[in-house]
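Take a look at chain A:
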Amino acid sequence: ATIKIGLLAPLTGPASADGQEYQRGAQMAVDELNAAGGFNGDTFELVVGDVKDQSAGNVTSAVERLLGDPDVHFMLTGYASLTNFEIDTMAEAEMPYVLAATSAQTRDIIAPDPDKYNCCWSWTPSFDAYNTDVTYFVEKLAADGKLKLSDKKVAIISSDNAYSKTISEGMKKTFSEKGWTLTVDEMVPFGEVTDWRPILAKVRENPPDVVINTDYLSGNSASFLNQFLEQPTNSLVFLQYAPSVPEFVELTKSNSNGVVYNLLGGPLFSPKNPRADEVAKKFKDKYGVESGTYGLALYEIVNVYHDALKKVGDASDHEAIMKAIGETDKQVVAGRLKFDPTTHLAMQGDDYIPITFFQIWDGQRTLISPAAYASGEYKQQPWMK
Partner candidate 1 sequence: MPLLEVESVSKAFGSLKALDKVSFKVEPGEIFGIAGPNGSGKSTLFNVITGIPFGPDSGRIVFDGVEIQRKAGHKIAWLGLARTFQRETSFDKLTVFENVLVSGAYGKPNRSPEEERAGALEALDIVGLPRSRHGRLAEELSVFDRKCLMLATAVAMQPKMLLLDEPASGLTRPEIETSIGLIRRIADLGVTIVLIEHVLTFLMSLSQHLLVLNQGEVLTIGNPKDVIADARVIEAYLGTRKAAV
Partner candidate 2 sequence: MDAALQILFGGLFQGSLFAMMAVGLALIWTTIGVFNFSHGVMMMLGAYVAWQLSAWSIPLFIVLPATMLIMAGVGWLLQASVVRPLIGRPNIVLVVVITTLAAASLVENGVLEIWGPRSKQLPTLIEGNTQILGVGVSMHQIAIILITPVILGALWLFLNRTRLGLALRAVAQNEDASLLVGLNVTALYGLAFAIAAALAALAGIFMGGYRFMSPVMGADPLLKALIVVVFGGLSSISGPIFAAYLIGFFEAICSYYFGLYWTPALLFAVLILMLMIKPEGLFGAKTRGLA
Partner candidate 3 sequence: MSGLLEITNLTAGYGRIDVLHDLTMTIGAHGNVGLFGPNGHGKTTLLRAISGLVKARSGSIRFGGADIANQTPRSIVGLGLVHSSQGNRLFPDLTIGECLALGAYTPRARAQEEANRERALKIFPKLGERWNQKVRTLSGGERQMVSIGTALMSNPAMLILDEPTLGLAPKVKEELCRAVLDISAGGIPLVVVEQDVEFLLELSQHLYLVNHGQVAAEIKPGQTMGHADIMALYFGQ
């Protein structure tokens, strides 16, 4: 028999680059498991539900299709919908489900009644660290003498989507609590932004110490950087998420030198966590391209399921599988994975999944914080004086 694993992924439409990566990561894990003899003589099979443009109708159709297949015993996704509303459906169908989507929404759905949602667990830890840690990071650089702050000014640019907006709001709060002034506070509509010039003009009018853009679309982020560098100010540039996407470096080439970004739940490339390098290498060998966050994450999620299955012994015992997944405690590419029983999110912190800061140099991503895992140090960004 086969044990089917259902993957929700946008294979077509604007997010298809991520969708393809989910599929590759999950497929890699399934192939490995099967090569190792499957499970009790059963083989695994990955079935994909295309959520297309991620609209509610398309997500529901994909979910229903996979739920309708009696051999599907586990489902996973990077992110399937904007709202993660499918968690409710999974709960009703008693389908074990692990997702990596924005954790704020996941928490909002699960936290009021965690027992109702034993099905569903989030690979992504709470995003709270995104809100606070950039401030801490910058102030620490200043304290260490690696960064000169003139008068604690920050420019924050955000995009009108749940992810970017929540983070930028949090950042604004933390920065102002720490006595910073906001020189630019701009939001762009979600979607392609061709011209950042008007916003950059404002940035240049009153050069801040730190420039932050939380728009996570790699193309937007890349063109922001390129346009910033047409006439840079003496500011530290921090970009949310986008630089972690492999093609970011291709799009910006040498402009990306020095850029700083951070990640929660991304691969923790460090001698202390060899697994990240190992899985990333496997991925690159198999597909010829580097994986971003999601390829590796989905690979790991399949393995988390496999561990639970081994523990339970029976794929059709969803109840037990859900429980076993919830009890996971293992070292994964992102750090130590353990779920918080009150929110069902992965736990966050230096001992669990840390928030990691990276700096890009010559296309290489150097882990510069937290110190415990760091493989290099922050170096002054080339345009700064």
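Here is the rule we go by: a contact is a pair of C-beta atoms (placed from the backbone, for glycine too) under 8 Å apart; a residue touches a chain by one contact, two chains touch by 3 or more; residues count from 1.
How were these candidates chosen? In short, all candidates are chains of the complex that A comes from, given by their letters.
Everything numeric in this text was worked out from a predicted model, so none of it was measured.
Every option in 1, 2 or 3 comes from this complex, but the candidate touching chain A is 2. Only residues 12-14, 16-17, 19-20, 160, 186-189, 191-195, 197-202, 204-205, 218-219, 222-223, 226-227, 229-231, 246-247, 250-251, 289 of chain A touch candidate 2 when the two sit together in their complex.
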